[in-house]
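Below is a structure I'd like to ask you about.
The other protein chains are all here in position, but one chain of the complex has been omitted.
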Amino acid sequence: MTIQNVSRPVLPQSSGNRPSPRARFRRRSAISDLLVVIAWVSGPVAASLYLASGGLADVKNVGSFLTALGIVTGLIGTDFILLMLVLAARVPMIDRAVGHDRAIGLHRQLGKPALYLILGHAVLLLAGYGASSGINPIAEIGPMLTLPDMITAVVGTALLIAVVVTSLVAVRRRFPYEFWHVIHLLSYAAVIFALPHQLSIGGTLAEGTVQRVYWIGLYVLAIGAIVIFRFAVPLFKSWAHDIRVQQVEWIAPDVASIHLTGRDLRALGAAGGEFLIWRFWTAGTWWHSHPISLSAVPTDHRARITVRVLGRGTRRLATVKPGTRVSFAGPYGIFTDAARTSPKLAIVAAGIGITPARALLEGSRLARGEATVLVRSSTDDETFLWSEMRKLAEARGAELFAMVGPRARNSWMSQQDAARGVTLRSVFPDLDRSDLYVCGPQRWAEAVVADARAAGLPEHQIHLESFEL
Amino acid sequence: MRRRAAVASVIASAGVLIAGFQIGSAVTAARTPSTTGTGTAPGGSASNSGTSGGTSSGSTGTTGSSGSSGPAKDGTFTGATEQTPFGPMQVAAVISGGKITDVKVLQKTNQGGRSVQISNQADPMLRSEVLQAQSANVSMIGGATYTSEGYLMSLQAALDQAGFTG
Partner (left out) sequence: MTRATFETMGTVVSLEGAESPALLGAVRAVFDAADRRFSLYRPHSELRRIADGSLELLDSSAELREVYATALGWRGETGGAFTPHRPDGTVDLNGIVKAWAMAEAGRALGDGDWCLNVGGDVLVSGAAGSGAPWVVGIVDPADRTGLLTALPLVGGRRAAATSGSAERGDHIWTRGREAAEFVQVTVLADDIVTADVLATAIVSGGSTTLNDLTARFDVDVLTVARSGELRATPGIRELVTR
């Protein structure tokens, strides 16, 4: 069925006087590398704060060694946690350089090490003081707690433990997402509760030192990033764009397109392929947020997202009434033209993954013949938005292949085509000079990526956007 | 490109650690060899056993063996005021020749806020110590109240006499 209100493709000029994808890629990877280096080196810098204060000179025996280690673990552990805050803050520079997904990935990886370092900090200091003064470490705990701000520090640590424990995959599965999320937000409190004792006890961050200035600067940076990019900017943008639901359109038995109206919406999807995090304000949906890509490049007043109904949350989404207010955060993601590194573009999409693929195709600057698209579906039912893809491909001068049929064993392809000897290279002859964008259900998409890697495609030319089914 | 980032990180980390170590050595060398102030420093770390009730200093405090920051200049360094069960307390460390030679615990009085030494305790003193202060420049005699009759025989009368004629 035809879909009204689809955006008229405003086709950008094909790459004229823009720097080549290669050049853009070099620049972006330089920034991304710089950010990675800064992130990793911040740990040793934290340790150096202690070294530079001359603390090593006091290490003479087991007790003072343990104490020194305790101080350093506290510094590095807190540094990691502040880094985690920055990674989760959705800072645009970080998102554009490495992608929000990678940032969250690193955030997750740092969780347990950071907690171990903090716990080690407490244990080592107790042991160190105990060894130095000949007192049983357990007996040290009482006097420790009378030091200024120690009680708040202990509370902060307890909150941190709660946050990390509930984030362990095994534990997280048992809770509904939103419950887990609320507990996770306690990490802000944990971080703030820990700060006073860092500033009032100990010599490394004492008043008047450069170290103190740097440390406070770190806190300002991390908390500032959260406040600005995670709260202030999305709030402002939501208010400014004033988005509401216009209508819900079912384009397949379990797929709905939600048409949105608002102000100045062109700014939301300038680079096709990005996703936004949406919140629909009805009684049954306000506490859930959903990451959904725009399925068409927006005009000033119209935008469209397409969702697949997979559970209660998404089902409720598909039943929102026209006029419902919508708030959002983003756009995020590097599944965009901006991430291009190579002259050619190869797109492989399946299921709901067709939405970012479609936006990518629509929003990229393309010369005729530059792009090749493969759309995949197990059955005829899954071919929503394919007709739009066909029209777009024709308009952009891109080749479009369709692969329909049940999956072959150990392959992402259909049985029929696998038997015929179809490979990535046969579909995309210029694979080595292409950026391969893959989007679709997680397991299937990962199979495509594995195939691409096996074919020798370098990592930076592979772009993945996968969906939990 | 990841390899480039990894290599850069390793090199930068090493550089940072070495720089920190150098700075620390310079800081330590700038202090006179006999650095005291470890463990006995006023930073009420748990190495003061028992219920010290938070007699820690604020900013100038050091805990255990972590040392203080920066070279120690001579003088009296006063920390921030802390609230303790005993009232507001401030600790001042007197540094002389790079060593902490005295630690004073100051307490604000309830009169006009002038800090007095908390150890304003009246301790025993020897007669010989006070006797040494006798001087010829005494203007008045202080003592428990004397009556008009008692005055006549007192030292004050002698002084007054001298004052009249002097």
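Order of writing sets the chain letters: A and B. Residues in each chain are counted from 1.
FYI, a residue touches a chain if its C-beta (ideal position, glycine included) is under 8 Å from a C-beta of that chain, and two chains touch if they have at least 3 such contacts.
Not measured: the values here are computed from a predicted model.
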Please work out which displayed chains the absent chain touches and list them by label.
-> B
Considering the complete complex, of B:14, B:29 or B:155, the missing chain is touched by B:155
What chain B residues would touch the chain not displayed?
-> 107, 109-112, 114, 116-127, 129-135, 137-148, 150-151, 153-156, 159-160, 163-164
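Throughout what follows, only the chains that are shown with their structure count from here on.
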Roughly how far is chain A from chain B, going centre to centre by Cα mean, in whole Å?
-> 54
Touching chain A in the complex: which residues of chain B?
-> 1-2, 4-5, 8-9, 12-14, 16-17, 19-21, 23-25, 27-28, 31, 35, 38-39, 43-54, 56, 58-70, 80, 82
Chain A to chain B touching residues, read off their complex = 29, 32-33, 36-37, 40-41, 43-45, 47-60, 63-64, 67-68, 71, 125-126, 128-129, 132-133, 135, 140, 142-144, 146-148, 200-204, 206-209, 211, 459-460
